[in-house]
Each structure stands twice: as structure tokens, then as C-alpha cells.
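Left out: one protein chain. Kept in place: all the others.
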Amino acid sequence: MAMLDIHDLAVTFGHGARAVHALRGVSFSVNEGESYGIVGESGSGKSTVLRAICGLTPMSGGTVTLDGKALATPRDPAFYRRVQMVFQDPYASLHPRHTIDRVLSEPLAIHGFDRRENRIEQALDEVGLGKGFRFRYPHQLSGGQRQRVAIARALILEPKVLLLDEPTSALDASIQAEVLNLLDRLRAERGLTYVLVSHDLAVVAHMCERLLVMQHGLAVEALTREALQASRATQDYTRNLMAASLGFTRAAIPA
Amino acid sequence: MTSLDTLPAKPGLRQWLLSEQPSSRRQARFGQSYRAWLAFRSNRLGMIGLGIVVVLVLVAIFAGFIAPYDPLTGGDLRTARLLPPSWDHLMGTDDLARDIFSRIVYGSRVTLVVVALVAAIATPVGLLVGTSAGYFGGWVDTVLMRVTDIFLAFPRLILALAFVAALGPGIENAIIAIAITSWPPYARLARAETLTIRNAEHIDAIRLQGASSLRIIWGHVVPLCLPSVIIRVTLDMAGIILTAAGLGFLGLGAQPPQPEWGAMIAAGRRFLIDFWWVATMPGIAIFIVSLGFNFLGDGLRDVLDPKAQK
């Protein structure tokens, strides 16, 4: 059964003649425990999908259904305990003047969780950071360590769905592998549902069972991982993306 | 590793503060402050400014011990009026035979009270108005910023004059008037900072944790606006002292015989040609203290404001 069902989602910025249609009717659904990928280039609206789901960007049309129930606007506090997000830039997504301890304890305080000390230590453990990191400031951490903190923050409320907005695109390749492995392991351990947005086809192919290719605010094509690996894409745009992600080829410039 | 409850002995203190792996909230906070202090300490002008301000505070506290004479009652009016600086009267005496040095020492209390109260009133008001306007946007922003604009449309001294005229002369009313006229620039500044912070990913992140607007503004936006506002307030201190002195000079601030530096200059103005020290000595005091606050503000900017860093 579908954990998350997006139907005809539309997002418009601005009004009248200067309106920008960032999303023009996007539909997809994600099963419980599944990892679903959204691939696209800048301006495709792929990140806007995530922001609209969690209420950071107002929707101008369509419905978002979580676990069979349509979501209210604005989202209620219970929503945030079930859906959490990890952002792209680990340097911008942690408050520069808060210790890791504060970053992790604040959501617990907001939602009135008990056993806070235990939960914080456990959360740090799970993302591979020891207790030694608990009272550090973000500037004392590397990019990969910061992203681990961001993942710990998202998971500390024990959500069912994790929205991942380019979680590794700001990281070096070797760190990216570590973070992807961590996300993979956490999903298996906790039965999480992922929606992963990325510009990198290889990352999505590695992480997701199914994926959606987006361009200019529209869904171009939905594929399974097997179809992608067997190059059974039907749309030109998808094929272009696949060719480009294989690297540079010294072929003649297509007219 | 040190225990959480007792501060370690002196040799380990530095390592404890500079530890890259603090083991408690307290250690993290102290460590952060200590690093800021280390950075500030290397700023020579900032340290001079801090020194001047510390001296001002000490002088104000221990005025009773430092001042050799009573600031309010003078000596013999026939023999001790308008004496030039000497070992008996370091800065001379005024027309009522009062020791000017003693009056300046006691006057530091008035100055300090003005500065502290204005900062304590204007800073929170400016922060609150500015961050709310910036964070909520829309009509909240429009209303708050138009009110701010109205205050900004008048020259500060003129507006303060109007308030003092309405409230009645006196040092308390002068403080209120200066505070009312000095918050708008802080609100402007805080709003501009908030506008850049508002769309940061870490603010999105805390919104996604379900935090209330109050929690976000107080816990997340204000700490980031605070450094630039503190810098601005410190740099404004000189202006506040001068405004207080200006009000005193015009007879609308501290009332005689209270020893207020601005009022002292006003009193000495009549003898400026023949007895220069009467007006000059409080003028030098105002100059030094204003300079001190400016140096301190510049030093703080180098430490606190990441944008100004080279």
C-alpha cells in the first residue's frame, strides 16, 4: 500500500503575468519501505516536490496523501513526527551557534519526548558519531560529519518517511559513499521510506528501486531501477541524461 | 578528561577550554567564549577600548574613594573659585569652587547609567521589532517598519528634545528620550539580518521539527542578529553619551548641581577664554570615553562579524 501518494501536485510562485510554474501537475506514489528517486536538472522542480510535501512551499494545486490520509495545510505537529527531511548543504543546514547537543535536543523538547539523554546518545551512535561529538559546534565538524548530524536530527523523532534533498551533492566522492551506505543501512534497520532527490543518475540508481525523471516542472518518465540499468528508457531526455552521466565522449557535436 | 562538576587546576584550564571534544554543555560554552576572547585579545585597538570602558566602570564604582573632594559642595567662594589645575586640584575648580576632577569622577556614574539603561532598553526593543518584521514579512513587516521609519525621519537630538520637553527635564527623562530615539536603527539592522537568515536551510530544518515562530525567532534568529546589533550599539555608545551631554548642555538633562559632563561644559562655556579648564576637562572625559566605546565596537566587529573578516 502507498505510504505517500502525490496526485497532480502544482506549485506556482508569484502572480499574474510574472507567475512561475515550478510544478505543473506531478503525480507519483511511494510504497512503505520503498526508496523512490527523483532525478532532474536545475529548474526541473525536483526539490520543490519535497518542499511542497513537507509544507515549506505552499501548494497551488493537487493533493498529498500520507498513509491514506490527505494532509492539512498548514501541516500539524504530528506530521513532523512522521516525515522528516535532510537538506543538501550540510554547511547551511546546521545553526552555526548551536552545539550538536542542542541541535538534537531541540526537536525532543518540542515534541515532549522522554529519555532525552539516551535518545541523543543513541542517535549519535547510529550515524557513526561517538559521544565525543555531542558538545561540538558545527564549525568543528567536516562536511560529512555535519551531514551525519543532519541525518541524526531527522531520525531522532522516529519518522516513517525521510525526504532526502541531494544529501550528498556537496560532499566529496569518498564521503558520499559513506553517507549513502549509512542511509542504506538505516533504511534496512528501521524500515524507513525514502524519497531521494538528486541530479546524479548514478546515486539514484544505486539507492532507489523506482525513480521519476523530471524536467521543467513536469514528470518526463517513471522507471524502475532494472529498466534504467537495461537502458530501457523511452524518452529522449532520459537517454540524454544517461549518456551525459557516463562522462565525456569525443563524438561529433549533434546538430 | 575532566570531571563535569569541578573546574580543573590552573595548568589544565587552557586545554580544557580549547578542547576539541568538550564533554559538557558548560565546557562547550566556556570554550567558545574563550576562543572569542583569544581572538579579541589580539586586536590592539579593541583592547585599548575595553581598557577605557573598564576604567570608566571602576571609576564609577569607586568614585567615593577616588574623588578627593565632595562633588556638590565647593570650597571657599572667595579663595577657591576658578583655580587652575594644580596638585591640590588636579583639574582646577569651577565657578562655585568645586573640584572639577571630583565632579568628573562622580559624573562617570551618570554617564554609565545613561549608557547602560539606554542599551538595556533600546537593544531588546530594536531586536524584537526588527526580527519580527523580518521573519513574518507581509503586513507585520509593513506596519512595524513604517513606525520605525517615522522615528528615523527626525534627527535624534531634536526628537529627544521634544520628548524631554514633553516629559520634563531630568536625567531619567533624558534616558527615556534617548532610548526611544535610538532603537530604530537596531530594528532596521536586525530586520536586514533576519531577511538573509530567514531562508537559510537551518531555519527550514527547525520549522520541519515543528517549532513555533516564537521559538524560531528567539532561539535561532536572534542569536545570529545579536552580534551585529551589539557592535552597532557599542559604536552608538559614543553618540548616546554625546546626546546625553548635549541634553545636559541645553539644560534638559541632568539638573544642577548633579555632576553631568555635558552640563559641566555648558557651565564652563562662560569662562572659556579666561579659564579654559572648566569646560575643557569634561570635554576631554567625553572624548576619551566615546573613543573607548568606538575602539571596543571596532574590536568586537572584527571578532563577531564573520563578514568583516579578511
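A and B are the chain letters, set down in written order, and residue numbers restart from 1 in every chain.
In this section, a contact is a pair of C-beta atoms (placed from the backbone, for glycine too) under 8 Å apart; a residue touches a chain by one contact, two chains touch by 3 or more.
Rule of thumb we're sticking to: contacts and distances are computed from a predicted model.
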"Anti-sigma factor antagonist", "Phenylacetate-CoA oxygenase subunit PaaC", "Peptide/nickel transport system ATP-binding protein" or "Transcriptional regulatory protein KdpE" - which is the UniProt name of the missing chain: "Peptide/nickel transport system ATP-binding protein"
Chains shown that the absent chain touches, full complex: A
Residues of chain A in contact with the chain not shown: 41-42, 143, 172-174, 176-178, 180-181, 184-185, 199-203, 205-207, 225, 228-229, 240-250, 253
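The working rule: only the chains that are shown with their structure count from here on.
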Whole-Å gap between the CA centroids of chain A and chain B: 47
Complex contact set, residues of chain A against chain B: 54, 56, 77, 79-81, 84-85, 87-89, 92-99, 101, 106-107, 110-111, 132-133, 135-137, 140, 150, 153, 157
Chain A contact footprint on chain B (complex, rising order): 20-25, 27-28, 32, 200-202, 204-211, 215, 219-220, 223-224
